[in-house]
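One structure, as structure tokens, below. Some questions next.
Subset of chains shown; positions unchanged.
Should a chain be cited, it is by its letter among A and B, assigned in written order, with residues numbered from 1 in that chain.
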Amino acid sequence: MFLGKVVGTLVATRKEASLDGLKFLVVRRLTVENEEESGYVVAADAVGAGIGEVVMVATGSSARQTRLTDKRPCDAVIMAIVDTWEVNGEEKYRKSESS
Amino acid sequence: MFLGKVVGTLVATRKEASLDGLKFLVVRRLTVENEEESGYVVAADAVGAGIGEVVMVATGSSARQTRLTDKRPCDAVIMAIVDTWEVNGEEKYRKSESS
């Protein structure tokens, strides 16, 4: 999985019928130091993530292992909202209480 | 999924028999800011996309989760036509009414 920040939303009305009801979010990749990268992915949201939240994204066939994405043409899913992570004993991110 | 712009068409008469009837389009990758990149993919079209349209592409085994691509040697599929997306509250793309 990689770490990303939800930065945007996307609307697509004409799509594979099986995708109806899925919410797609634009997720920018984060370095392990919590810096935004230029890379991004559009991911289905399986956990009710919101703009600005830091999330974990699973890709490939693993992205279909949720009730919402099962058997759908979806190759990236937000499967967790991150509370905190640390590297070498140093906290790199902590979800604010208000978010 | 990644965002792409349909920029071209491709004809291949000699191919795996299971691919008969599939339409292949050349899709150039877009940055999250809606700028064309040099990278591209040839994708099967599952939604009737046209030249110039902005689309979402799913890759890998997820590209086979449509009626058209099921069990076929196809690793990229256009599974949605994008109407609009925004990043950090700013609209990056909106499909023109005429297209």
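Structural remarks
By our rule, a contact is a pair of C-beta atoms (placed from the backbone, for glycine too) under 8 Å apart; a residue touches a chain by one contact, two chains touch by 3 or more.
Because the structure is a prediction, the values reported are computed rather than measured.
All protein chains share one sequence; of the complete assembly in this entry, 2 are displayed, while the total copy number is 5.
Here, only the chains that are shown with their structure count from here on.
On the side of chain A, the complex with chain B involves touching residues 7-16, 18-19, 24, 26, 28, 38, 40-43, 60-61, 63-64, 71-76. The part of chain B that touches chain A in the complex is made up of residues 1-3, 31-32, 46-48, 56, 58-66, 69, 77, 79-88, 92.
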